[in-house]
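This structure is in structure tokens; I'll ask about it shortly.
Removed from the display is one protein chain of the complex; every other protein chain stays in position.
Read from first to last, the chains carry the letters A, B and C; within each, the first residue is number 1.
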Amino acid sequence: MDRDEAFRLYRQMLLIRRFEERCAQLYVEGKIGGFLHLYIGQEAVGVGAISLMRPDDYLIAYYRDHGYAIARGTDPRALLAELCGKFTGISRGKGGSMHFYDAPRGNFGGDGIVGGHLPVAAGMGYGIRLKQTDQVVLCFFGDGAINEGAFHEALNVSALWDLPVVYIIENNRYGMGTSIDRASSVADLYQRGSAYGIPRREVNGMDLMAVRTVVGEAIERARKDKRPTLIEAETYRYRGHSMSDPGKYRTKEEVETMMKSDPILAWANRLREQERFAQDDLDLVDKEVLAQVEECVAFVEQSPDPPVESMYEDVYVRSPYIHMRAAEKDPAWRAATREDRVPEELPPSQARVPDEHPTAPPASERRPSEEGPAPDPTTAALQATAKVGS
Amino acid sequence: MDRDEAFRLYRQMLLIRRFEERCAQLYVEGKIGGFLHLYIGQEAVGVGAISLMRPDDYLIAYYRDHGYAIARGTDPRALLAELCGKFTGISRGKGGSMHFYDAPRGNFGGDGIVGGHLPVAAGMGYGIRLKQTDQVVLCFFGDGAINEGAFHEALNVSALWDLPVVYIIENNRYGMGTSIDRASSVADLYQRGSAYGIPRREVNGMDLMAVRTVVGEAIERARKDKRPTLIEAETYRYRGHSMSDPGKYRTKEEVETMMKSDPILAWANRLREQERFAQDDLDLVDKEVLAQVEECVAFVEQSPDPPVESMYEDVYVRSPYIHMRAAEKDPAWRAATREDRVPEELPPSQARVPDEHPTAPPASERRPSEEGPAPDPTTAALQATAKVGS
Amino acid sequence: MATLTMREALNQAMSEEMARDPNVFILGEEVGAYQGAYKITQGLVAKFGDWRVRDTPIAEEVIAGIAVGAAFIGLRPIAEMMTFNFSLLALDMIVNHAAKYRYMSGGQIRCPMVMRGPSGAAAQVAAQHSQAFESWYANCPGLVVVMPSTPRDAKGLLKSAIRDDNPVVFMENEVLYNLKGEVPDEEFHIPLGLGEVKREGKDVTLVAWSRSAVTCLAAARQLADEGVEAEVVDPRTLRPLDEDLIFESVRKTGRCVVVEEGWPMAGFGAEISDRVQRNCFDALDAPILRVTSADVPMPYAKTLETAYLPQPAKVVEAVHQVLYR
Partner (left out) sequence: MATLTMREALNQAMSEEMARDPNVFILGEEVGAYQGAYKITQGLVAKFGDWRVRDTPIAEEVIAGIAVGAAFIGLRPIAEMMTFNFSLLALDMIVNHAAKYRYMSGGQIRCPMVMRGPSGAAAQVAAQHSQAFESWYANCPGLVVVMPSTPRDAKGLLKSAIRDDNPVVFMENEVLYNLKGEVPDEEFHIPLGLGEVKREGKDVTLVAWSRSAVTCLAAARQLADEGVEAEVVDPRTLRPLDEDLIFESVRKTGRCVVVEEGWPMAGFGAEISDRVQRNCFDALDAPILRVTSADVPMPYAKTLETAYLPQPAKVVEAVHQVLYR
């Protein structure tokens, strides 16, 4: 991976982290409702895997889905707007935190039914085989999902029919308050694949490089040989299951130990040590990211709530095969549109680092900074933000 | 196993075979309706496994359930009556072929939902753990059921919680017209157990002795260590999936080859060669069994159809916690009984071998016949009856 | 016009649509090599190959899931449920996925799939195999629910269902598969949501769909002998419901009996009764009656099965009641 790409992925992980830290505040302020499941701590899995997708590949995931959408390039302003139930939200305020979709980017997004999207992922794989393209599907889900019947049925047919789907378990060790050893009869979750004769891998989900290696192979296997893979990415969520979960079922020690192998800190070290970025570069990008997040908040503040009529929109597709005389008595049919909606691209981000810091040229245009690795302020910053269950 | 037991099991397998051959005729004559799934060819699995059950153990199975009920000692007259929809049927004419139950014998019988009874079997195992008895549950199902989500969920919790359940796959190589290789991503079905770290065994289901050995170990494991086992019994159904299935998906050759290892013939040989029974003994028991089957037919002919009022019976249990003023407007509540129904035991079988043959004393009371193994007429007889899809 | 069985009509509809549009494919248990458990897909695997006519393991949840996922990326799957009794195992895929992704995504996603197969009772297949769940599916916004009662309707509606861009639950009836009827030779389709008066009459309105519409026509013949002219209205599609057609008829006759194969409590007939009492309040000369299956699981014995099901005689009796005879 080249230096720019390494830096881009760092920025992406950081954006996810800062975006969600801000979400947590907005939730406490009552600006975000419903369930809010944060991806904090797991960023390297989504960012690493999605960075390998082709534009025409597909992605489908579970409700802990903020990171995937950002990694896939959806404008965070539309995402925060969705979280705040605004009409400018990526799903027009109809989905919320668990339901980020971005069809033009092949993101079939967040499913609220544990394990429910695995059969759907298999179906996307089947569709690819029928269309005879070389696309692949990435399917993300939690360790809790592997005990649902849906997992079993989906993996069996994926192996039986050679469907180009990469199944990625985000093993963060708990399904809500239940640790994997209290839910799964086998400790090594990737071994579940043995029942289907499906290629299976285990990877350190806190190590972006390792994730890219393992997922990269799986994507190739899917693209070339059409074969599915089951990957277990070992990771950790720093926060509670959702904002309402104080996370009492884990010790402070456990959480702090896990946070020591923070994926963003690890990548920052790599950037400094191997890619020879200066701490300034990293500090600057952090400021940029924070500015971008504030831009999202500003965007949301100017965004309207969905008009009440929009409640009836997006239920049905208007179709010449429906007899409208009967159907149109129903407002949902009256409001049905022939076309799918395409989320509009927002004007390019104007986010700027506060003036006192002159905006630096992109890292790539600057020669590696001379001074070696400096003491790392990001560490403190990041760790401070990683309280459990706040 | 002692000589009497060996002979008893032979008689049982033969009774199941002759009983079902007669069912096939009655179905053609229109005396039996709905679906009729015959167990012919698979007798050794049910008979072998169930012969090891304690009276207080439980049994739950799928719709191909005639053999289990007979093996567990339910009066075949009540079973044939059920098949013919008579009020004297074991389920009062409400269940039919797929739904043989005999609660006093711990038989929770036939489920019509493929895989549907596996979670229920796990529940019986859980109940046993709660009651802290040393009972075990035998759960029979087909090779097709292993691809249902229910199989996965049931096996995971059985392994996770150490439930005393023996899961027995009756692998007859097809689920309706679909061969296992077109339905399962792994060829060795018992290997599905690897995903749950559950003890797993493969056994020749045409060999009653082998079945007893493997199931015996599994029952002990369940009784002593409370651990579940997944057993794959390799067997074959001679007839079509049900009476309406001509079985076009298999070659005549395949069926004939399989029939060469007929479990009843094999056991007959063993009885002659190792237990030194005479062919006469075997012929006689066949005649007895045929007479018993005819007695069932006679019983059915004298049996009444269920009275129309009985349609409303057996929906609910009458309960002091239901407000009867409201409930009793509903005939199903009016007809509700406080107690469960216990199928009445019928007077002992009067079945006699046609007079020209003097009834012989039970094989056990007679000394082994002197003459060695004779040419075996049963073979021809049995094979004649084993046409595909008739 | 050719005379076809409903089985042939359904088969033609799929065969024609598959020939017309390469994105249409079928999957389900025994739909291919076995030619369909009820032979509805007879001959299709030979014509279209085993990727477009796919035999699946016995795994209803993923059968439906494959349809949903493939539909999301532009295909037009037809998922066959061997019977709708087993669709309970696929219900989450239909209710929480097929019916909701368009809405939850603010209109970005569509799910042009059909789930079809026999629903209701066959002959003596007992409690687990004789259920009518149309009121459950019809309850769910995001779905279209179709229940044809003639070969012509079956073909015309299935073609529409396959071409329509919404998830369609297409419920057939095993007992009707051998029912014969005239089907146009030329290309045609019947729009979803359009009901039809199957028999005109001035004295009483019978509302029924699928097998029950046939029951009502039989009852209407008996009633005609007594000089009672019953009008039989078949909505054909339950969601969206062609309620005006029903209202017009009831306003004419002033009397209404709703007949269905489902259980009485909160069956779809209750919805029709509710809408009729509200919209035809002044026109009604008698309370609306309903004829349904008995409020018990389906028994196996023939005698009980007969007593359980809505029979023409029960419809005639109900009509006598609303006519105060």
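To be clear about the criterion, a contact is a pair of C-beta atoms (placed from the backbone, for glycine too) under 8 Å apart; a residue touches a chain by one contact, two chains touch by 3 or more.
All values derive from a computational prediction rather than experimental measurement.
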Q.
I'm checking contacts with the chain that's been left out. Which of A:I169, A:M258, A:V315 or A:A351 qualifies?
A. A:V315
(Q) Among C:F25, C:Y103, C:F170 or C:W209, exactly one should touch the missing chain; which is it? (A) C:Y103
Q) For the chain left off this view, which of B:A210, B:L284 or B:A327 is in contact with it? A) B:A327
Q. Pick from C:M81, C:C140 or C:L176: which residue touches the chain that isn't shown?
A. C:C140
Q: Tell me where the left-out chain touches chain B, residue by residue.
A: 58, 60, 89-95, 99, 101-103, 108-109, 111-113, 116-131, 149-150, 153-154, 156-157, 160-161, 313-317, 319, 321-327, 329-330, 332-333, 337, 340-343
Q. Going by the touch rule given at the top, which residues of chain C touch the chain that is not shown?
A. 85, 88-89, 91-92, 95-96, 99-100, 103-104, 126-128, 131, 135-136, 138-142, 239, 241, 262-263, 265-271, 273-274, 277-279, 281, 286-290, 295-297, 299
Q | Touching residues on chain A - with respect to the absent chain | A | 33-35, 82, 85-87, 91, 93-96, 98-99, 111-115, 144-145, 147-149, 175-178, 182-184, 249, 305-306, 308, 310-312, 315, 330-332
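Rule of thumb we're sticking to: only the chains that are shown with their structure count from here on.
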Q: Please indicate which chain is farthest from chain B, where distance is taken between mean Cα coordinates of the chains.
A: A
(Q) Going by the contact definition above, tell me which chain pair has the most C-beta pairs touching. (A) A-C
**Q.** Centroid distance [mean C-alpha coordinates] between chain B and chain A, Å
**A.** 51
Q) Just how far, in Å, is the C-alpha centre of chain C from the one of chain A? A) 41
(Q) Just the number, please: Cα centre separation of chain B and chain C in whole Å. (A) 37
Q. Taking each residue of chain C in turn, which ones touch at least two of the other chains?
A. 56-57, 59, 61
(Q) Give the residues of chain A touching no fewer than two other chains, as numbers and ranges. (A) 149-150, 153, 156-157, 160
